[in-house]
Structures are given as C-alpha cells and as structure tokens.
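Heads up, one of the protein chains got dropped from this complex, but the rest are sitting where they should.
Note that the chains are named A and B in the order they appear, and that numbering of residues resets to 1 at the start of each chain.
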Amino acid sequence: METNIALYKYCVRIADTSLILAQRMCEWCGHGPILEEDIAMSNMGLDLIGQSRGFYSYAAKLESKGRTEDDIAYFRNEREFLNRCIVEQPNTNFAFTMMRSFLHGCLAYLQFRTLVKSKDDTIAGLSEKALKEMTYHVRHASEWIIRLGDGTDVSHEKVKEALENLWQFTDELFEMDEVDQALIKSGIACDISMLRAEWDQMVNEVLAKAKLERPLGGYQSKGGFNGAHTEHLGHLLSEMQYLPRAYPDAIW
Amino acid sequence: MSTKDNWPTWEVFTQQKNGAAHEHAGNVHAPDAEMALLNARDVYGRRQEAVNIWVVPSVAITASTPEDMGPFFEPGNDKMYRWPNYYKTPEGIKQI
Partner (left out) sequence: MNQPQIQEDEQKHVDAFNARIAAGKTIEPKDWMPEKYRKQLLRMMSQHAHSEVVGMLPEGNWLTRAPSLMRKAVLLAKVQDEAGHGLYIYSGAETLGTDRAEMIDQLLSGKAKYASIFNYPTLNWADMGAVGWLVDGAAIVNQTALAKCSYGPYARAMIRICKEENFHSKQGYQIMAHMMSGTKEQQEMAQDAINRFWWPVLMMFGPSDADSPNSDDLMKWKVKLYSNDDLRQRFIDRTVPQAEAIGIKIPDDKLKWNPTTRHYEFGEINFDELKSVITGNGPCNKLRMKQRNDAHKNGAWVREAAIAYAEKRAKE
C-alpha cells in the first residue's frame, strides 16, 4: 500500500473517532448533572474537535485534492466514516458517557503516547498535543467511574450496565489492517496490538477500584474503522452534516 | 432539595506563572478534593490562566471581620520607619 494513501486513511480514522465523540459531548452541553460537569465535558469536546481538525487538515493535505477539513467531515456518508464504533454509541446517561470516554480514552492515550515518536513529524506533533488532552480525559473519566461504581447502589447499577453494554466495542479498539501494517513498517504508525496489555492493566485497575467486574466473552463488534457501523451513526451524521449539505455553495 | 446531592464549595487559588504567588480565582462545588481540583482546572484554567492550582474547602478559611479592620490594620499607620523611603540617603551615595 502506498504510504500517502495509507496515511490519509490512518489520519481520517483518528479524526473521525475524535469528531464523533466530540459530537456526543456537544449533546451534553446545557444538560449535565451539575454546572462544573457541563464545563468539563465541553472542555473534552473542544479538545476532541481540535484533534479532529488537526488530523483532517493533514489528511486533506496528503490527499492534495484541494479539499478542506470540513469537506472531509461533512461530505461523507456513514459507510465512509472510519471511527471506532464505541464513540458513536448514544450518551444514554452520565455513566455511559463516562464509561465510553474511559474505555476509548485509555486506548487513545496509549496510542498518542506511542505516536509522539512517529517518524512523521506532523503525526508526532498532533499526537503530542492530543496526548496531554487524553491524559486528562482518562483521569477525569476514571475518577467518575470509581465514584459511580463505589457510590450508591443506583450509581453502581448504572455504571455496571454501561460497562456491560459498551464492552462489545472494546476488541474493535485494537483492530488493525494493511493500512496500519504499511505504516508500522515505516515507523509512522503504532502497533496497537502491542498496547493491549497496558490497556488491560489500566482498565482493570480502575474497574477494581470501582468495584466492577470485567465482563467476559459476549459479542464483539468489528470493522468500524472500515465503515461497518451501528445504527446510531447515520442519525448522528444526518444531524451533524445537514446544513453544509443543504447549502453546498455556502461558506459559513 | 435534599442535601444528599449538594456538593460543598472549595476556594480555588491559581498560580498564573511559575514562581508567582497563588491568587484567589473563585470557587467551585465538588464532592471531594480530587474532584475539586479537576473542576477548578476546567473552570479556572480554560484560557491558560494557570500553571498550578490549590483548592481549599471553603469552610476551612477563617477570615478577619470588618469590625477587625481598625484594630488589625490601623496600628501599622504610624510606623513609617518600616518603609525604606522613610530614610533619606545622603547625597553622593548611590546605593545602600
């Protein structure tokens, strides 16, 4: 696989994942459990939008067809979106949102930590910023998982339900294909399969503190990073993309 | 409303740059110290206003009262000899 084509796809996968999660975070703004948390979730949303813009812009540059970050974000359909399925899952409640941020965040943290050393300077630069952001997201989400898990009976039930529902999207976090292989060889991408043990350790530690049991077995989704999504993504996109699509000539 | 879900307040002090003194920025509500720190970071550090943050339970602060103002602070008024510019430097001497 040609490096530029692989790298384009690699960037879009990261950008899509950040953007879709940001979109979910936006839904909370004004509806959080307490003002402080509205502010915190918005901060995370802003970080994620920033990440997506960085990686889209780089993808656009690699592609060199004159497209912009917005063209890539707003003019592709659900089968063309390459995000991991976990981030498109609905907010459901605060426990789901925190669990989703936590499970995905741990991987994103590890991934960016490795990509800081990428042989591609742009990837390394973007990852350096994203790493700091994800470090905080993981800390914030972990603190909440622990409090919800070891808080009241109600909160324990809810966070347990969140874990059990979201677990089916965790194997997918580690999926790789020829895009990754091509870039790993040239020292640009990171081998996420190597991060699994550390991810397990991070997750197990927090789950133990939260008095939650790690789910075993069950269905595992596949292929979000190649466009195989859950039913939720289409709805999310139709809302997110409607304006630029309704008025394709407009500049906002 | 029940007090079960009412979080206490924490006073937030931010250090704007390395080496500077921490200054009072405001307060946040939080259930415990760690969350107070995270909330303070999100609320008072959005515009790069801080490099370090302290949080202190608001109830832990003891303040002087307005009635204290006279007895506390006015006795300093007549002690001008504490200020360096009270002392005239003899002409011709540049530095003491």
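Heads up, the rule we're going with is that a residue touches a chain if its C-beta (ideal position, glycine included) is under 8 Å from a C-beta of that chain, and two chains touch if they have at least 3 such contacts.
Since the structure is predicted, the reported quantities are computational estimates derived from the model, not experimental observations.
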Missing-chain contact, candidates A:V154, A:M194 or A:A228, resolves to A:V154
Decide which residue listed in A:C29, A:M194 or A:A228 touches the omitted chain of the complex. A:C29
Over the whole complex, note the residues of subunit A touching the chain we left out. 19, 22-23, 26-27, 29-39, 42-43, 45-46, 49-50, 52-53, 56, 69-70, 73-74, 93-95, 146-148, 150-152, 154-155, 158, 236, 239-240, 242-244, 247, 249-252
Missing-partner contacts on subunit B, residue numbers: 1, 3-7, 9, 26-29, 31-32, 35, 43, 46, 63, 65-66
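In this text, only the chains that are shown with their structure count from here on.
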Compute the distance, rounded to whole Å, between the mean C-alpha positions of subunit A and subunit B. 39
Looking at the complex, which residues from subunit B come into contact with subunit A? 7, 28-31, 34-35, 38-39, 41-43, 46
Residue numbers of subunit A touching subunit B in their complex, please. 34-36, 39-40, 43, 136, 139-140, 143, 147
